[in-house]
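A single protein chain has been removed from this complex, and every other one stays in its place.
In order of appearance the chains are A, B, C and D, and numbering begins at 1 in each one.
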Amino acid sequence: MMEFVWLIPALPLLGFLILSLFNKYIPKSASGYIASAMLLGSFLIVLNLLFSAISGQLIEQPPVVLFHWVHAGNLNLSLSFQIDNLSVWFMSIITGVGFLIHVYSISYMHDDEGVTRYFSYLNLFIFSMLLLVMGSNYVVMFMGWEGVGLCSYLLIGFWFKNQNYNDAAKKAFIMNRIGDLGFLLGMLLIYNQFGTLEYREVFDQASKIINPNEVSTIITVITLLLFVGAMGKSAQIPLYTWLPDAMAGPTPVSALIHAATMVTAGIYMIARSNVLYSMAPCTLDVIYIIGTGTAILAALIGLTQTDIKKVLAYSTVSQLGFMFMAIGLGGYSAGVFHVTTHAFFKALLFLGAGSVIHAMGGEQDIRKMGGLMKKLPITFITFIIATLAIAGIPPLAGFFSKDAILALAFEANPIKWGLGVFAALLTTFYMFRMLYLTFFGEFRGTQHQKEHLHESPLLMTIPLMILAALTVFSGFIEVPHVLGGHNWFSHYLAAANIALPEASHLSNSTEYLLMGTALALVVSVIFITYFLYVSKKTQPASSESEMSFLDKLSYNKFYVDELYDFVIVKPLGFLSDFNSNIIEKHFIDRIVNVSGKSIQWSGKTIRYIQSGDVNTYAIFMVIGIVVILFLNLVL
Amino acid sequence: MGNIIFYILSGITLCSAFFVILSKNPVYSILSLVITFCCITAHMLLLSADFLAVVNIIVYAGAIMVLFLFVIMMLNLNEAVTQGTKSFISKLAAFISGGLLLVALVFLLKGQQIGAVDLSKLDPNFGSAQELGKILFNQFILPFEITSVLFLSAMIGAVMLGKKDLKDN
Amino acid sequence: MITTLLIILPLVAALLVYLAGQRLAPTVAIAATVLEFAVALYAYFTFDVAAGWNFAVNQEWIPSLGISFNIGMDGISMALVLLTTFLLPIILLSSLLSPLKDKASFYSLALIMQSALIGVFVAKDLFLFYIFWELALIPIYFICLLWGDENRRPVTFKFFIYTLFGSLLMLAAIIYLYTVTPEKSFALENIYNTDLSALEQTWVFAALFLAFGIKMPIFPLHTWQPSTYTSAPIAGTMLLSGIMLKMGIYGVIRWVLPVVPTALMNWGWLAALLSVIGIVYASIIAIRQSNYKTLIAYVSIAHVGLIAAGLFSNSVEGLQGVIAQMLAHGVNVVGILFVIEILLNRTGTLEISKLGGLRNQMPQFAVFFVVIMMASIALPSTNGFIGEFLLFVGIFNYNPYLAAVAGLTIILGAVYMLSSYQKIMLGEAKSAYNNVLDLTLIEKSILIPIVIVIFVFGLFPNLVLDLTEPAVNEILHTVNNSIPVAN
Amino acid sequence: MNAIILISILGIFTMMSEFIGLKKFIYPIILLSLVGILGYNICSFWNTPEVHYGMLLHDNYSVAFGSLLITITLLWFLLSRESYSAGEFNQGDHYALILFSTVGGLLLVSFTNMSTLFLGVEILSIPLYILAGSRKKDIRSVEASIKYFILGSFATGIMLLGIALIYGATGTFDLAAIKIAASQQSLFYVGITLLSISFAFKISAVPFHFWVPDVYGGAPTFITAFMSTFVKVAAFGAFYHLLDSIFTQVPSYLSYTLIGLSALTILIGNLAASYQNNVKRLLAFSGVSQAGYMLMVFPMLSVGSKSSLFVYLAGYAVANLIAIYVVHSIEKLKDEATVENFGGLAKSNPFLAFVMTLALISLAGIPPAAGFFGKFYLFTEVIKGGNIYLVLIAILGSLISVYYYFKTIIAMYSEPENTSSAVRYEFGFAKIILVIMSVLVVLIGLFPDILLQIGKQI
Partner (left out) sequence: MSEYLVLCLILFSLGAFGVLYRRNILVMFMSIELMLNAVNLLMVYFSALHNDQSGQVFVFFIMAVAAAEITIGLAILVMIFRHLGSINIDSLKNLKW
């Protein structure tokens, strides 16, 4: 089996190469099928691996070395793959969801002139993402890490004629790079400390450190730096602002990259390095704080957004915050579990939104929608399943994953639980607000749009249905003890050295109480929203002037973008101008020029001594003689 | 006695030398220069350089000074030539630097122990034409011959520079 | 022998090109450079890593002064010779696009320069090194002067004087080194074996650092560079940034590190600090440049700053990174300059504000542009990453904080590269450029090798790094052996 | 000695040629004789040193410098041929004067007695006073002549005072005897200082250089060529010879003087040159600064310093001859050799531009030209002598010099054609000579070992 592992990333790469090199000769309609076929190939191999993983055959599997990449001094890097339960799990999500989205895209993108380019980018993304999760050392991960950043850049700016989209793409890339710097420095410190970047060796050596001081400083710094990388990639405070903007890309891209896979790379990385993180409680606290902060902040912003994709984007940010919250509480498997369920329901939501947008002829403003449930029945049903899942209604996937996190939180501190529930309620509120505004009530769009409303073709709805099914059932892999399950997923991951959370101290009754409370709150919020948006037909304000102060604050994303612009972008531009116009021209270069000028000036001055007057010449000569004679006397 | 003559002569020498430099009229300069030369010749005599003294008179006072006069007459320069527009500063500079030169030389050489010239110790023929001739035509024969090259070039030069170009006329 | 051939061949070719006349000149010149590259490849494949110095020639030249024609290639030399010989055909080919007058002279000068550059890289005698060093300066000076834009005179002038200032200081240092060698010789071994006091080392280091630092250039000695890059013809800029600045870096590796190790220990931090300041400084300036060529000039300063910082890291990784990054930067900067050449050729301007939307007319070009751009901001799997990563490893070992500051380059790099790319290529098509054509065959034939090299070296860097590792070890060995043990 | 006699005879013969009807043949005769004398002189290189009449020393030093001087004269004759075709000058007179001047130069590099030194200086100078003023219709030529004359005579006076004081201190004119009698007494050191100052005048060290730009600028250009090369070589040869004969080691007071003069000369010479717009004057000032470089080795008096001086002078002379020849050509084409008038020379006269570039590169001291090696060797010797700070000053000076040399080069290569007088220059056989000289410049630069071997023997 292992000898075919290289095929998993190679197939999408091949797809990318074929599509990009021969894009002139490939009919547009064929490109989507080629790309999907490649991915299907990978997916099948991965599936095979997944079965071996589930049956426990991948435990303690040595890395698969493809070739030695860089060797210099003590640094030995090879392009090698770590195939274990964790990476196989992620590979399954990537190839599986990726495949569905590819298929969806065939139809969604069919009339775009750059469709071949689109699929080549998509294949390249899958390749990079696979590299990210498969690599057996940090550098290969970094390779994938940067690669997905590039693909994200290319895909966000896919419609390159629109400079706003290009700005969004650029912003995404640069913000990611800020994180990447942290990641890079983390790697460098790891290499500096342990002399290697291979996961196994690093973790071995790290666990051998006994000196507590060393642990607390070095490991904390390493983990914090790596976490900075995660902040960028997984859109956490303060580097989250790129993700909502990234919705400029085609909707399937948002589903794949900015919801299901790439943005969860941070979680993967931390889960992968959990050995280090577990040694650094301080870092975990930081992660918790940032995760919670992000979850709440993004949810608050999501409350007032009117662009369907923006709402989903903030929801993604918020959910990512949840995942980090879990990790911050030491629940790596809970985090990964939420990644999994989130991948399904968020992809579903995005694809559903895509379907809506498709039907609306490109309209994304929920104020102009409404009453779509009759025209788009499949979309509506799948969409409502996903919405219920994200709100955490049992027995959908979201319920289990969110409950696992909330349980961890309560165990740590009831306040933390409260915060978690608060974020969940906010989520429920804006999700249902969106759902109601979109699918319930009267249609608020133009007549022209109304006539063209139609359900999407099968190629788009089938992936929706499959994802809906997954959303419904995937929760059951981690049924907690209290509900009679065995936490199968945690044990599955434990085989890949992912630390299990400490056994729960909570009594069953407490857990029931918590679940019940949370559920009751959620359900009540659903009704409140229903009351607000369906019964009272409240409409979001159509212009800013009508909003209240808090609404405005939320609608404008708490002015964070403006803040960044003011604190970072503007000063950088100013600094650039200042450097090039003042420092460069008036200091550094002036020193050079002035020394040149002063020579010219002295040349000019000295020239006048040459007065043409013989007497003067003779006087100078005599003075010269006198000076020399007197100097002789002195010396 | 010798000292007195020396000082008197020196006085005349210096005065006439001053006059050479300060006189406005070049003819007066020349005449005082002749006096200076004569005084120097006298000094030479005092130092028992008899033959040289004669040559000095002939060459300097006789040939060179006559040449000067000849040029003056030819160019009709005998009236006082104004000193031109000379600034006070350049005058002062000339004076100071000339003075400093003297000061420097004297100051540096003042510590030098130089024995007095004792004429009595000298060969009676010292400085005579015969003695000088011997040295000139033995030890210094080569420079003597070489001097002819000098004169030749001076001759060519004088002719070349002095003659008017035929084309001009 | 091969080494001598590598030096002589371009010289002969230069003469031939000059005699061939305007019509035949390009063909002859390009053929000669390709042949030269073939010779270099042959040398590469027959290179014996274990032997240390390969293809050495040692011929007495000026025995009275202990000067000999002493050349040979170790791994580092070989790598740089490969770079030089690879880039020259590309540079000459690319110049076919630009409307240069009197191509025969241009190619002759370029070939002479190639000869001198190779001489610099293979010289094992300090005097010989200096001769080649200076010899390389003259052709590029004339190239800038004869084919530059309207500002060329003052700009070239400054460039020349500035670099010559460094050269002369180097000359003084060289002579000083010579006078203190017991054997009174300029030979590499003798120079290496000379013990200098700490004070002497400091002065020699200062002089050499200025000389090499100006050439690279290191902040704050860089002000000649942006204007020169901007006003030189593009082929000239390629020569300058692609190969010539490597001379300075190579000079430090070969003639500074092993010669003045104590001074490095005392003052290396300053050099590294300046380099790192330069990275950030130049990157920030690059963000707002309005002329794309000027922007690339500042980018070059930033990249070189990183390389220079790696030079003083005193680690194998760092030095290997320096070499890797030299090669990568050479290829990438020539690539990006060729992109500029194409832009200029199509639109007649390099003012970023006047460009825009070219991706609509030139999709293929855009692909190459992106690839080269990504290589230059060191995306993993491109050649740029190898060098940068190794450099960061080296610098981090030297001083983590320095590495952190230097690391800003990966952010700022993305900022200036992507912004300029966006402004030049993306957006709505501009009507002025409606008739612009996509890449021609000859342009592709230049860009494709560059892209191939970008990925081949990005994925298999040890094709070269294995070659240079023993040489780097040797140099570090010399460095560390000559540092007196601290008490 | 024999060379001196032969050249004197040749000079006299030349002078007479007009009367004896050989005017047409005199030029080839001179060339052939000079070649013969040069060959003869070179052949006597290995002869054992001997002193003629107690006045002239025949050793490797005198032969080497003598041969260099004769070579310069020969090259001058070859290059200046066409200056006499217009009939403005009487070639017989000029040739004779140049030959006499050569005799003076030869005397200067082989004297062993103050009298020959003195006469040598005069024989060298007097013909040049005349030649400087030989363009009689041009007031500037006359002005150059009178300035040269007055200042030259003034310097002669100082030299004579110096000689007299030395005589006073030692009682002899013979160098060997002076060396034995040399003492610390003030008469002697004031004397030697004054003598050195008069040499500083001849080699144009600052602040005794004032005559140089005016005289070089005013004199007919082909005479400038002779003055700036031949006189410089002769004066340097003589000065070094003098110090070398009197001292085994330069006394500190003198060496400080020399170092100071050298530094001042380098700086002032280069600075003053940097602002010149007339290339002829520019070259004059550059000649001043070159003198500064050469002065750097004087305090050492080692074999190395001697040979480095020789190598440097050889390279300098050839390059300077080329440069002034080009200036001369420009003056012919466009009246005045301003930098602007060099504009576009590369297009109208690529060959002239090329040789000029080579010459200037050599003067600036950039490889591969002769000037570079000369400078390198000179610096080496100075650093060996421990005067590294002097080298730093020299480097600064070189940098300034590059500025003004390249000002001209830039004009030639980058400025548009100065259209009105875009005439192609007609060379005649001077072109061949220029080619040979250019090759020589490069050869000395690349393969200086032969010259070095000679240098080490002297």
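We take it that contacts are C-beta pairs under 8 Å (C-beta built on N, C-alpha and C of every residue); 3 or more make two chains touch, one makes a residue touch a chain.
What you see is a predicted model, and the numbers here were worked out from it, not measured in a lab.
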{"item": "Left-out chain, listing which of the shown chains it touches", "value": "A, B, D"}
{"item": "Touch criterion as defined above, residue of D:36, D:49 or D:157 at the omitted chain", "value": "D:157"}
{"item": "For chain D, the residues touching the chain missing from this view", "value": "114-115, 118-119, 122, 126, 129-130, 133, 136, 139-140, 142-147, 149-150, 153-154, 156-157, 160-161, 163-165, 167-168, 171-173, 213-214, 217-218"}
{"item": "Contact footprint on chain A, counting only the chain that is left out", "value": "607-608, 610-615, 618-619, 622"}
{"item": "Interface with the undisplayed chain - residues on chain B", "value": "6-7, 10, 13-14, 17-18, 20-21, 23, 26, 29-30, 33, 36-37, 40, 43-44, 47-49, 51-52, 55-56, 59-60, 63-64, 67-68, 71-72, 74-75, 77, 81, 83-86, 91, 93-95, 97-99, 101-102, 105-106, 109-112, 114-117, 119, 121-123, 126-127, 131-132, 135-136, 139-140, 143, 147, 150-151, 153-154, 157-158, 161-162"}
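Definition applied: only the chains that are shown with their structure count from here on.
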{"item": "Centre distance in Å when chain C and chain D are each reduced to the mean of their C-alpha atoms", "value": "42"}
{"item": "Two or more partner chains touched - positions in chain C", "value": "161"}
{"item": "Of all residues in chain D, the ones touching two or more other chains", "value": "190, 403"}
{"item": "In the complex, chain B residues that touch chain A", "value": "90, 93-94, 97-98, 100-101, 104-105, 107-108"}
{"item": "Residue ranges of chain A in contact with chain C within the complex", "value": "20, 67-75, 79, 139, 142-143, 146-147, 150, 153-154, 157, 160-163, 166-167, 170, 173-174, 177-178, 180-181, 184-185, 188-189, 191-192, 572-573, 575-577, 579-580, 583-584, 588-589, 592, 596"}
{"item": "In the complex with chain B, residue positions of chain D that touch it", "value": "4, 8, 11-12, 15, 52-56, 90, 93, 96-97, 100-101, 103-104, 107, 113, 115-116, 119, 122-123, 126-127, 129-130, 133-134, 136-137, 165, 168, 185-187, 190"}
